[in-house]
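One chain of protein is taken out of this complex; the other chains stay put.
The first chain written gets the first letter, and so on, giving A and B; residue counts start at 1 in each chain.
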Amino acid sequence: MTTLAAIEDLSVAFRQGSRSVTALDSVNLTINSGERLAIIGESGSGKSTLALALAGLLPASAEQIGKIHWPNGRPLPGRDIGMVFQDPSASLDPVLTIGEQVAEGAVAHLGLDWKAARLRARDLLARVQLPDPQSLLHAFPHQLSGGQRQRVAIAAAIAAGPVLLIADEATSALDTIVQAEIVALLRSLVAEEGMTLLFITHDIALASSLADRIAVFRQAKLVEIGTSADITRHPREFYTASLLAAHIDLTTPPLIGERA
Amino acid sequence: MQRSGKLVIRRLIGSIPVLLIVLVGTFFLLELASGDAVDAYLASSGGGDAGLVQTLRADWGLDQSPLTRLGLYLWNIAHLDFGHSVLLNRPILDVVLERLPNTLLLMGSAVALSFGIGSLLGIVAGSRPGSVRDRLLSIGSLALYAVPSFWLGLVLVVVFSVQLRWLPLSGIETLASGKAGFDRAWDILRHLVLPVGALALIYLALYLRLMRTGMVEVWRQDFVLAARAKGLSRHRIVWRHVARNALLPLITMLGLQSATMLGGSVVIESVFSIPGLGRLAQEAVSGRDTPLLMGIIVISAMLVIVTNLIVDVVYAMLDPRVGASEASA
Partner (left out) sequence: MSLVARFTRSPEGLFGAAVLAALIVIALGAPFLFPRDPLSIVGPPLTAPFTNWSLPLGTDRLGRDVLAELVHGSRASLLVGFAATLAAIIIGASVGTVAGFAGGLVDEVLMRVVDAFQTVPGFLLALAFVSVIGASLPVVVLAIALGAWTGPARLARAEVLSLRERDYVAAARVIGMHPAEIAFRQILPNALAPVLALSAVIVAGAILTEAALSFLGLGDPNIVTWGSMIAEGRAVLRSAPFLSIIPGIALVVTVLGVYLFGEGLSEALSRRAVRS
């Protein structure tokens, strides 16, 4: 098992006026090549900050202490790391065509000219299971549904063939069925390309169905990390157990209407 | 293109009630003007007897009730008869059409310059918000926008015409010089430098600020973060993504500014003695020729409507979301 990235004692703080908000506090985490790692946490746990720190997209006002070791050399966003964001209606440029937005990563990093890049974009759109990719190249984001836009975002993120794909709450804004489709798509894509997947979510059930390992975050700290099976069946930390207990599905007894 | 066609037709139909309101309004103002066209005519032609007054009144339909006269007024306008200028003793439409090209040339050049340079500088300022050049450009543009255009015109005249003697003082071309073709064009260009400059400098500030604000707003959007996550070059992000989106409010502003610019032409044409529509308006005021002034107002309103229409079409071309709700999915 080779290491893709080793996060060592990483702390990130954001300056807001005179105050300083800690987003990550002494995080130690190793990401293995080819694995599917889920980052679980509630709002404010620091999971998105971790994603931005890995991708090198932290704002200039952020203070970062600690290091991230990349054995294969510093990654370049786009070429080595692809990112998919939560809101598909906001993460695509409304005035440019789908084709251009999927192709531009290939032009920037693969040295393709626009004609070749568009062909590659068409193929990518087919791979993310969108119908009629040829005409989609000339379509605009507002003409697509949420799920379709997220597929486009995924295609755009992997256009340059990155080794790491970070999905930051990529399914949280979608309907349940669409959510499942996107998760299935991610699983197959990652397997086909041999990419490493970092899947950030607040939904522990989703995480356990997709990931090999789960890392639990709470209030800027890494609380627990282990294999999916271990975490869901034998959580060691109280917080992890509470998260699992709070998860509601069809097997959960009714919350109201019946006395226990 | 089909989308644009439907847009144009809808907007044209929608502007008819607006134009009607403008016409009724100008008619009302005409009524308010003390004395009517006949009095003005007689005042300028040296008086006449009661019989002449009555004949003229009947001829020009001025002895009818206000409502009838409104109907007559609207009917005439529909036939492009804007009435008669007492001051110049010619049909108003002819006079206006004669002066219009000069104003359009002045306005068009000023808009093109201010929009082009202003938006470019705005992109420069907005690509690094908070930087030194951004603060300088922001403060400079605010100060420039505070300058009265006619005063700036005078200052430019003092510096360039009086002191440096580089450029001519006034007018749109050297009169009776007999120049033609390229020489004439060059002559007109030299005459236009100062007036266009005065106007353009001030409106440049507006587009600069708008573009800068737009850039700052667009930088915050998710798709810009996504573009950065794709590792695109800074150049591409600034120009192809951010500026392209920030451009949209400026196009809208172009339409809104067309009315303001037409108004601004009055003072500039006065300062530089350019024989355009604005100066004609001033002449109408000092010559107490209210029908001419109203004719200018109505035609200006029509110009503004047409300009807004063109701007809307351009906007629809740049923003694919426009008309999406009506178009089939």
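List of remarks:
Everything below uses one rule, namely that a residue touches a chain if its C-beta (ideal position, glycine included) is under 8 Å from a C-beta of that chain, and two chains touch if they have at least 3 such contacts.
All values reported here derive from a predicted model rather than from experimental measurement.
When you scan B:110, B:137, B:229 or B:262 for touch with the missing chain, the hit is B:262. In the complete complex, the residue from B:97, B:142 or B:310 that touches the missing chain is B:142.
When the whole complex is considered, the residue among B:12, B:97, B:136 or B:158 that touches the unshown chain is B:158.
In the full complex, subunit B touches the omitted chain through residues 15, 17-19, 21-22, 25-26, 29, 32-33, 142-143, 145-152, 154-155, 157-158, 162, 220, 256, 259-264, 266-267, 270-271, 281-282, 284-286, 288, 290, 293-294, 296-297, 300-301, 304-305, 308.
In this text, only the chains that are shown with their structure count from here on.
Separating the CA-averaged centres of subunit A and subunit B is a span of 51 Å. Of all residues in subunit A, those touching subunit B in their complex are 55, 57, 76-79, 81-83, 85, 87, 90-96, 104-105, 108-109, 140, 142-143, 153, 156-157, 159-160. Interface residues of subunit B, counted against subunit A in their complex, comprise 221-223, 225-233, 236, 240-241, 244-245, 248, 318-321, 324, 329.
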